[in-house]
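Excluded from the complex is one protein chain; the other protein chains are retained at their positions.
Moving on to subunit A:
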Amino acid sequence: MSAPSPSRAADASRAIMLRYGADHAGFRAAVRALVAQGVSPDRVVWRMAAAAESTAEAGSVDLFGTAAPAAAPADAPPLSLPRAVANLVDLVLCHRDPTRFALLYTLISRVLHGERQLADNPADPLVHRLGHMAKAVRRDIHKMHAFVRFKVRGSENGRERYLAWFEPEHFILEAAAPFFRTRFPAMDWAILTPLGTVGWNGDALAFGPPASRPPLPEGDGFEEGWLAYYASAFNPARANPAMMRNEMPRKYWPNLPEARIIPALLETAPARVAEMLAREAAAPRKRDPERAVAAMARQAPANLEELNAVIASTPPFVAGGTCAVLGEGPLNPRLALVGEQPGDQEDEAGRPFVGPAGQLLMKALGEAGLTREAVYLTNAVKHFKFVQRGKRRLHQKPTAGEVKHYRWWLEKELDFVRPRLVVALGGTAALALTGKALAVTRERGPHRLGAHDGYVTFHPSYLLRLPDEAARREAYAALVADLATAKALAA
C-alpha cells in the first residue's frame, strides 16, 4: 500500500479490491481514503477477491496502473456517520450482491454531502433498495440460526462434538456465529459452509476458509425421533404447503433432515382427512370415571401432617433456605403466632423461634402469662432467606412477591390449626395474612386478618434492632401488653 500521490486529481478512476466475503475493515479503510480524496462514487470500481485468493493479501490492488490506496491517509479525518447509516453498512456488506460496495459508497457520499438524514427516509429509492438488502441479510442470519442441524460425532475430553453443513445465501458466517457460541458453550461444534467455516472449542470462535460438503455422521436415534416428531406435529386437515415454503424455502431443504418426509406427508394427507371425517364417532370404551374423579377431589392435604410434608418437599421460593422450618404447637390453641421467616438458628435447628428473637418472644410470652407449649408458632415464609458474607449468613427481608408465594400454605395451615386468634408479629406476617402491606406501629391492636380474628403487634426482632435502650424497653412493654390483650381476647 502506497501513500496517495498528491498530484492525482480527485476525478481519476479508482479500483478497490476487497477481501472475499464481508470485508468490513477493508471497506471502511477504502471509504475513508476515498472520502479524504473527494472521489465521487461514479469514479470507483469495486472488486472482491475470489475465495481462493482470500488468504493472499487483499486490500488494495491496482487494476488501472495507478496506485489506489485502501488505507486512509494518516491525516484523513475519521468519518462520522449517523448510526442508521453505520447499521445499514454493517448488514449490507454481508450481502452477496457485487454492487453492494458501490451502492453503499453512494449512500455515504450523499450523507456526507448534505443529506445527513438520508437513511431515515425509507421512501428514497436507494435507501429502499439497501433496506431490502439489509432485510435479506437479517433473514439469512435468522434462518441460519433456525436451520443449522448439528450431527453428533462422538466426544472428546468429556465434551460432546457436533458438526453441521449449512449453505447460507450471504456472507453472514461471522455475524451469525456468536449466537451458537452463546447457546452451546459446553459442546464442541463446527459449522461448515461454502462461504467459510466456524468452530468452537469452549475458548474462542475460529473462522476458516470455504469448505465443501463433508461426509456427515449417520443420523443417530435422535434424528429419527425428530422425524417422528415432525410427522406427528403436522395436522393433515390443514395442509398448506405454500405457507410452509414461504417460511422454509426449498433451498434449505437439502440440509434439513425433516424435509425428506415432506412429500410423503403431503401425499397421504387427503386420505387421512377423508378417513377421519368418514369414521363414525366411536362409542367410548367402558371406563370408570366416577372413581377416578372422586380420587381427584382428594388431592388436597387432609391434615397438617400432609400439608407439612408438601411444604417440606418443596424447594424454597427465596434465595438461601436450606430446609423448610415448619410451624409447631397444639391444634385448636387460643393463639397462633405468625412471624416473618426463620433466621439463621431456626434454619439450623429446623424449629421456629429458637434464635435471639425467639428467646425474647418466649420471655414476653411468659410475662403475658403464656408458655411456648400453649401457643402455635409459625412463620409467613417457611425458608430462611439470606446472603452469604464470609462465614455469616445475613438475613434478607422477603419481598412482597415472595411472601405471597407462601400465602397459600399459611392459609391452609391455619385452617388446620384453628386458633381462636391469630397474632401477626410484624408487617410481613400481616402482609401474608391480609395480602396488603400494613404499618405495624400505627395499626397495632385487634385486626381482622384474612379469614381470622387477629391481632397485630411488633415482631420481636424489631425490638432487637432498636438502638436506644429506652425505646427498646418501651416497645418490649408494648409487646407484652399486646400478647396479654390477645390472650384475653381469645379467652
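In this section, a residue touches a chain if its C-beta (ideal position, glycine included) is under 8 Å from a C-beta of that chain, and two chains touch if they have at least 3 such contacts; residues count from 1.
Throughout what follows, contacts and distances are computed from a predicted model.
Remark: of the listed names "Alcohol dehydrogenase", "Spore coat protein CotJB", "Amino acid/amide ABC transporter membrane protein 1, HAAT family" or "DNA modification/repair radical SAM protein", the one matching the undisplayed chain in UniProt is "DNA modification/repair radical SAM protein". Residue-wise, the contact with the chain that is not shown comes from A:His405, picked out of A:Arg28, A:His405, A:Arg420 or A:Arg472.
Among the residues A:Glu160, A:Glu328, A:Glu348 or A:Glu367, only A:Glu160 touches the chain that is left out of the figure. Among A:Leu104, A:Val148, A:Ala175 or A:Val325, the one in contact with the hidden chain is A:Val148. The residue touching the chain not shown here, chosen from A:Ala15, A:Leu205 or A:Leu265, is A:Leu265.
The chain not shown here is touched by just one of A:Pro122, A:Gly390 or A:Pro467, and that residue is A:Pro122. By the touch rule set out above, subunit A reaches the unshown chain at residues 117, 120-125, 128, 142, 145-152, 160, 162, 164, 179, 182-187, 202, 220-226, 228-244, 246-248, 256, 258, 262, 265-266, 269, 273, 276-277, 279, 281-282, 284-285, 287, 289, 292-293, 295-296, 298-300, 310, 314-315, 317, 399-402, 404-405, 408-409.
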